[in-house]
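One protein chain omitted, others in place.
Showing chain A:
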């Protein structure tokens, strides 16, 4: 028997590698949103229209994650005192190690 594929429809899913384990994910959806705009990491910040590489995440050395645009907006204000919104420690952007936690 010969099968001829006439048409196919691919579906893909993506998500940021936030270093969160499967177990962390099971704890609830709360951890999956940007603390500043409350939009999921895989969504985009309120200033952007398309999620993805144009609206990336930013990691702090304190381990907190935000939409980069949201965090930069906050850090750009004098009121922020350049502190992480979560723990008020001085914000230091962490070197991003893609795949370091999850070598796949």
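Following the convention adopted for this analysis, a residue touches a chain if its C-beta (ideal position, glycine included) is under 8 Å from a C-beta of that chain, and two chains touch if they have at least 3 such contacts; residues count from 1.
Quick note on the criterion: contacts and distances are computed from a predicted model.
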item	value
From "ATPase, V1 complex, subunit D", "Trafficking protein particle complex subunit", "UBC core domain-containing protein" or "Methyltransferase HEMK2", the hidden chain's UniProt protein name	"UBC core domain-containing protein"
Residues in chain A touching the chain absent from view	35-39, 46-47, 70, 73-74, 77, 79, 81, 85-86, 88
